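Shown here: the complex without one of its protein chains, the others still in place.
Chain IDs A and B follow the sequence of writing; residue 1 opens each chain.
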Amino acid sequence: MAFQMISGSQAAATAVQRVGVDLVAAYPITPQTAIVETLADFSAKGELTGEFVSVESEYAALACCNGAAAAGARVFTATASHGLAYMHEMIHWCSGARLPIVMVNVNRTIGAPWCLDPDQGDSLSQRDTGWLQLYCANAQEVFDTVIQAFVIAEELLLPCMVVFDGFYISHTYEAVDVADEDEVRKLVGPPVFAPQVIPGQPGNMHGLSTGETQLKLVKDRHQEMLKLPRLFNEINRAFEKQFGRSYNIVETQIPVGAKRAIVAVGATAETVKWALPVLAETGLIQLRLFRPFPTAEIRQVIEENEITELVVVDRNCSVGMGGIFAQELRSALYELQRPPLVRSLILAGGVDLTEKMLLEILQSTGNEENFALRWGDEF
Amino acid sequence: MRIAELNRQDEMIYPGHNACPGCGAALAVRYLTKTLGKNIALVLTASCWSIISGMPPLTALKCPILHCPFPSAGSVGSGVRRGLDARGLYDTTVVVLAGDGGTFDIGLQALSGAAQRNEDYIFVCYDNEAYMNTGMQTSSATPFGARTNTAPYPLYKEGEKKDIMQIMAAHTVPYAATATVAFPADLEEKLKIAQSIRGFRFIHILAPCPPGWGTESADTIEVSRLAVATGFFPLYEVRNGNEWRLTVPADMKSVSLSEYLGKQRRFKEMDDRRLKKLQHEINRDYERLLDKVAKFSAEV
Partner (left out) sequence: MLQAPFKETAAYACGTAAISVNKTGEWRFLTPERQIRLSPCRQSCLLQGEVPSWLDAVKRDRWEEAWQIMSRNNPFPALTGHVCFNPCQENCNRDQLDQGIAIRDVEKAIGQWRLNNYQPSKAIIEVRKKIALIGSGPAGLSCAFYLTQAGYAVTVFERSAHIGGMLALGIPEYRLPRKILKGELEILSSEGVVFKTNSNLGSDFDLNDLFAEFDQVFLATGAWIPRMSSIPGEESKAVYNALDFLSNYNTGVPQTLGSTVVVVGGGNAAIDSARSALRVNGVHHVTLLYRRSRLEMPADQSEVEAAEREGVELIFNVLPRSIDPADGRVKGVTVDHSRTDQNGLLVDSSNSFYRECDSVIMALGQIADYSALRNIKSAKTIFAGGDLTSGPSTVPEAIRAGRLAAMAIRSVYENLPEAELEMLSGEAVSFEELNLAAEVNLELQQKESDPQREAERCLGCGTCNSCGICYFFCPDVAVDQVNGKFEFNLDYCKGCGICAKECPSQALVMKGGGM
């Protein structure tokens, strides 16, 4: 155990240092700058195993990671908001290219207009790109998840995004057990995935393909990604042994007999945890995985606890459809014999979740016009 | 340079690739890979060569090719170099291959970033002066007066051709050079020099495109020769942004610009005013180049 009072961003950077990478490609954007700066510090002190390079844009950062990973290197980058959006083409490419890149995205609203608050739309709108997406609720989770991300990505050969809220997590300080290099590297060995660039022999990587080939490749990725839950549990068992802590795919705190639950992701889940004692007969379901969506695990939780009502806190909004987590849940739970009612609380723009909001929502009778959908500015 | 020697190097390109008959880009890459040898890794961005390289499981080259999205050539190359180094493969030459679009336009940012960081690879731009792969649309490398499918007759490209070499010189890269397929010995020499230096090296190859330029497929070599002779595309090199050397001089007295333009349907009906403007641009740029060359050779 080695505790440091650090922010979420610093925790992410420290995790990268502990794991040992070949390359960090860096481009700054609020609220992620502390990640790249901390890594630069490590590099300056000679504590970063690989190279640290400042590139000219986020797109370049991911492209550089793409090239290095294709050459067989372990790589890392981080971004947020506009930077993530800018990388979008490359994000698709990295998944199709089956490269085990680990990237942290610190949630921040995408304009217009400019806004620094932690809307989750940036990472959620990369939903369909084929990246694994893991959401963290506090700095310790960030540290642990980044480490696990490298193992997962290199095992499944899919890129992995580790996501947490801007400012709430990136800029607030906690006591984080940052372990030490040897311990972490016992768990995460050196990179052993096969490189794609093999000098001395022909190899037309990612050249033009037919739709038929594309179908095969997409199916591969899909089936591979669906292996994550089992792998996640394996890793966490190992983590438990090594560090004495572990995580579940779906975290629940459901009082006996409670038939409704609040679904939250990231920092909002911590808020809900804190408010739970005053919320009558209500539990918390915290999602860690967004991709792959933990369909089986969620269904199990719902069925085992006979949940009839969910209030999904969405710090995002898919304009024209509604909260994204709510949509995904409805979709995942549709085939249940008795799917629960899914109610939406939209806090787009990263608006803060308050106890007041939760109490008011939970006190609804069910006859209100806005029973199913509440906006953060109605309270 | 005797042709017998050039012929002895192994081909790195397979026959059976799908380049158009008379393709200048196919020749450029043939010379490039032949000269640089077996131990190379090619990063290839969206361009004609993305298609010429073949559809997997087929490949047109004997070296590894890593395809990448259009704007990213310069950056992916940076990553590949570092990744290979991380594996201890320091001797593998990384070559980033892009068309004029992936260099001058959508790829300019990545090019500039990589050049500024002095990334250690050879960036080769094969320039057919338009977005040929997508059907001959205007790029910033299209010369003034040329017609394309987004500037079709009676329209024409209005701005001048972007001077990418000056941009590279402004980045003071260790080595930048122009070349073309009609002068393979000159190209070979420049590639060999590039391969012997570390840091960011840039080779700009003019590659005529018969369908896009409206030339006869048999004229590819002749046309690229005329491009050099008319001063339209002088062959030179610049090191560290300020050491300029002419390697194949123009011969404007023996060859007129009209002779060059006359072979290309994309320049059809260049009226006198436009011809004059283009000639003025060529003269101005060539004079400026000669000045720089003279200044440098005076210093030496």
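The rule is simple: contacts are C-beta pairs under 8 Å (C-beta built on N, C-alpha and C of every residue); 3 or more make two chains touch, one makes a residue touch a chain.
Since we're looking at a predicted model, the values are computed, not measured.
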Among the chains presented, those that the missing one touches: A, B
Residue of B:Phe123, B:Phe183, B:Phe200 or B:Tyr260 touching the missing chain in the full complex: B:Phe183
Option touching the unshown chain, where B:Ala26, B:Ala86 or B:Ala151 are the choices: B:Ala26
Selected residue (touches chain absent from view) among A:Asn107, A:Thr129, A:Asn204 or A:Gln286: A:Asn204
Residues in chain A touching the chain absent from view: 98, 157, 193-196, 198, 201-207, 209, 213, 216-217, 220, 223-224
Touching residues (missing chain, whole complex) on chain B: 1-4, 6-7, 11, 13-19, 21-24, 26-27, 30, 53-60, 65, 181-186, 210, 216-222, 225
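We take it that only the chains that are shown with their structure count from here on.
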In the complex, chain B residues that touch chain A: 38-41, 43, 50-51, 53-69, 71-72, 74-84, 86-87, 89, 92, 109-110, 112-113, 116-117
Contact footprint of chain B on chain A as seen in their complex: 22-23, 25, 50-51, 53, 55-57, 59-61, 63-73, 75, 89-90, 93, 195-210, 213
